[in-house]
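Can you read through this structure? Questions will come right after.
With one protein chain held back, the other chains of the complex are shown just where they sit.
Up next is subunit A:
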């Protein structure tokens, strides 16, 4: 056993803090078998088995994500996932059908959904965090409807009226809301993110999109002039090529700027988040490796008609783990979650109708 094993609580208090990395040990080949067999079983059972497939997949990824050789655990039962999925499908089908029935109703439903969605988000976060455990201690989410409505709906809508100038601030507030309401073993995370970091990330991302588009436009104009001068190529082929090129350029610009924003924000968020007395986080994402990972994953998935999906998913999980590290304090060895130890672990009696994650996927 590793040296973290200890039944001597008193001496643990005196040990110094220790650095640790997140390790992902899943294998692409192994997960491929899990994925494809679960896909077939889901198809054959007309989607019912997909709840079991979801749970098995999460158990695989959680179980292979380890800190100090201790795995995360995913605790939800397939029946809970199935219930949430059925509720989500019924709601979605109703929305879908009614919005086709009448455009007026579609608008009414969209507004209604705007008010329901924060509840769904909170419900989902609560469920998924409660079903996540590390070293037999669970995570939890403490946000409520009003907070979610304010940060997920109100602020983004208001930021539209500032010509999106307030959007980075709104995004910071959203991240802050989610992280500061997350707890581990009853201890809430502390988040001290900067508004300025979000603005810098947003500016860089916007500048990249603008830059790539400008370059593409210039190349397009030059090629156009060249073709006009040499009088080569027909108009329709040129039109087709232009639309394909513009699509590829758009896609590349947004993937690149998305990668940059994601790297900068994740690094900042991890740097400024801690579980007081338990752990501090560190993320060292770099743009180029992450961009290459995203693009090669995409190409592999397209070229194999989707068969490379499990390999791509494992690769991404391994990369994200490899750039994540922690400083761990000795208190982690002696945590006791009082509330958690009172309930039966089998949970048959607790599960109510809405103790679910209302989600199709």
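Operating definition for what follows: a contact is a pair of C-beta atoms (placed from the backbone, for glycine too) under 8 Å apart; a residue touches a chain by one contact, two chains touch by 3 or more; residues count from 1.
The rule is simple: contacts and distances are computed from a predicted model.
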{"item": "Chain not displayed: protein name in its UniProt record (\"Transport permease protein\", \"Helix-turn-helix transcriptional regulator\", \"M48 family metallopeptidase\" or \"NADH-quinone oxidoreductase subunit NuoF family protein\")", "value": "\"M48 family metallopeptidase\""}
{"item": "From A:93, A:112 or A:248, residue that would touch the chain that is not displayed", "value": "A:93"}
{"item": "Touch criterion as defined above, residue of A:27, A:180 or A:322 at the omitted chain", "value": "A:27"}
{"item": "Touch residues of subunit A, complete complex, unshown partner", "value": "1, 4-7, 9, 26-27, 30, 32-34, 36-44, 47, 50, 52, 55-56, 59-60, 63-64, 70-71, 73, 85, 89, 92-93, 96-97, 100-105, 134-138, 185, 235-236, 239-240, 251, 258, 294, 297-298, 301-302, 305-307, 309, 312-313, 332-341, 343-346, 360-361"}
